[in-house]
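Note that one protein chain is taken out, while the other chains of the complex remain in position.
Lettered A and B in written order, each chain numbered from 1.
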Amino acid sequence: MLRYIARRLLLLIPVILGVTLITFTMLYFTPGDPARLTLGEQAGAEQLEQFREIHGLNDGYVVRFVNYIKNAVFHQDLGLSYRNRQPVFAEVASRFPTTLKLAGLGVLVAISIGIPVGIISATKQYSLFDSVSMIFALIGVSMPNFWQGMLMILFFSVYLKWLPSSGFNTFQQMILPALTIGTSTAAVITRMTRSSMLEVIRQDYIRTARAKGQKESKIITRHALGNAMIPIVTVIGLQFGYLLGGAVLTESIFGIPGVGRLMVDAIKQKDYPVVQGGVLFIAVTFSVVNLFIDILYAYLDPRIRSQYK
Amino acid sequence: MTKKPLLEIKNLHVHYITNEGTVQAINDLNLELYPGETLGLVGETGAGKTTTALAMMRLVPNPPGKIVSGEVLYKGKNLVEMKEADLRKIRGNQISMIFQDPMTSLNPIMTVGDQIREGIMLHQKVDKATATKRAMDMLEVVGIPMERYDEYPHQFSGGMKQRVVIAISLSCNPEILIADEPTTALDVTIQAQVLQLMENLKVEFDTSMLMITHDLGVVAKVCDHVAIMYAGTVIEHAQKHKLYRTPKHPYTIGLFESIPNVHETTERLKPIIGLMPDPTDLPTGCTFHPRCPHAMDICKVEFPEVTHLSDEHWVRCHLYPADKEVE
Partner (left out) sequence: MEKKNNTPAPTQQVAQKRNQWKEVWRRLRQNKMAMVGLAILIILALAAIFADVIAPNGFDNQVIKDRFQTPNSTHWFGTDNLGRGVFDRVIHGARVSLSIGIISVSIAIVFGGLLGALAGFYGGRVDNVIMRSMDILLAIPSILLAISIVSALGGGLFNVMLAVGISSIPGYARIVRASVITLKGQEFIEAARAIGANDSRIIMKHIIPNSLAPIIVQGTLGVAGAILSAAGLSFIGLGLSPPNPEWGAMLSGGRDYIRDHMHMTLFPGLMIMATIFALNLLGDGLRDALDPKLKN
């Protein structure tokens, strides 16, 4: 198992290198001179040259990319922001916990709604509960979360004045953003849990458990759920990535100072090192989450576990 | 002989209701299982054998399956109308079942030992340690070393998995064991071993057994009585030797003529002409009449009642006058 984890960690390296290469290349070939864009039309030649020197823009594509990687690996240095000349790494790292917390809360909301509702829906297929929750799940999948966030602010903050409409420090401040970001994921997990449970409930080993005289509730918890979890966990992993991306929108609605907002501001100001740093942080996190999910499979399924030995 | 049956099915009807139509899987089925005996339930694929077995434990998947009418009497109690909680005390305890496909009958994420122990914990008032011990003993009984208690189903071969399933089903020393084609999914060489094991354990545990099969060879080897099933109903029921020597129903006769016999030189096998009827659209009257060489006018309109020919030998066929006219 440890060897498997080690191998997977090693496999992360090419993926992260690839992500870096893609973002680096994309932004490298973006039209426009960063020095000119940042300093404006009235900047003198000397100023421009100084800017290029600081940010290492005078070298060629390959040299710049190699330097970028070298600095990132050995010095945790992702370059300086074009705008405020602060180290990008520190800037992104300081905002990163907020984004992670937001996405994590979203997953938490989604799991705690989606899994129980999905299970009940599956065990009472075609019941009123099932129909109603499936319609809600469909609506949840269909609502753009930024729109839902705006409506929730309007309703809970402006009309009812129950919850604050911005910030992310107190518990009250976290409720609306967590609901906003978690709703569609909750809907996805509900649907997945339901269909996965329905699939499992029809299996022969569930019939075996019934033939033993086991109670229906125990059959669900002891036999069905564990087997149904594998596809659910896959979806949770994928959704986590979706939420890290979705954080960009949610942060912008609720004025949360996370990586997402930093990136949006950076894009508007053409501050490419910051954009690249943000993408990199999120991609690495997402990859680590996926690795964690793969390890979770082994915990859930002895068949996968024995492959790792 | 006036032995009372341990389990008796009376006029059972089971339907599967789907969008495409209603499948009449079981039609007016009668069956008796006597203490200590092995009854073979024989029929082609689709005759309703598995549904019969599931109905005996009220495990027909619902929806789409539904027991429409009839009784399943176990020691005089009707399982069809029993409360779920009472039924659970019987399932796995007094009546247990071995399923056809050992590959899918075991929970892939639970150790085989725990799967055996589960039934013991449910039905016997013992603590966990005792139950574990008993589960280990059961593994040994079916010929698996108890050291393999903590292994998972995927670490076992098909035959070994079926042994685990047998251990689960016998773990509470049931009075009735229903075996639904327990060897069909196994390799031929393993089939004989598993069958032998079941025969031995049946005697050792003093269990009555319902052996569901489409293999008349299996019947010849293990059964005392045989019930022949066709299109959802039992059409002939007799002691094995009687049935093999003097089959009465045209379908039974056809069945025996359609299989090769090593002891006799037959010039050619005689398959039964035609196909099993579509269960969503059964023929009127006797369901076998379109294929029956002796079909009469009455066969097309009237579903034959049970005719007792002798002790423990009855048939559903218009060729034999119904009970009331004999008596």
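Following the convention adopted for this analysis, a contact is a pair of C-beta atoms (placed from the backbone, for glycine too) under 8 Å apart; a residue touches a chain by one contact, two chains touch by 3 or more.
No experiment lies behind these values; they were computed from the predicted model shown.
Although one chain is not drawn, the whole complex shows that of A:Tyr61, A:Trp147, A:Trp162 or A:Tyr299 it is A:Trp147 that touches it.
Considering the full assembly, B:Gly46 is the residue among B:Gly46, B:Gly143 or B:Gly158 that touches the omitted chain. Considering the whole complex, the residue from A:Ala35, A:Val275 or A:Ala298 that touches the absent chain is A:Val275.
Across B:Leu7, B:Val23 or B:Leu255, the residue that sits in touch with the chain not pictured is B:Val23. Even with one chain removed from view, subunit A keeps its contact list with that chain: residues 14-16, 18-19, 22-23, 26-27, 29-30, 125, 138-139, 141-144, 146-147, 150-151, 153-154, 158, 194-195, 198-199, 241-242, 244-246, 248-249, 252, 263-264, 267-268, 272, 275, 279, 282-283, 286-287, 290.
Here is the rule we use: only the chains that are shown with their structure count from here on.
On the side of subunit B, the complex with subunit A involves touching residues 57, 59, 61, 88-93, 96-97, 99, 101, 104-110, 115, 118-119, 122-123, 152, 154-155, 165, 168-169. Put simply, subunit A touches subunit B in their complex at residues 202-205, 207-215, 222-223, 226-227, 300-303, 306.
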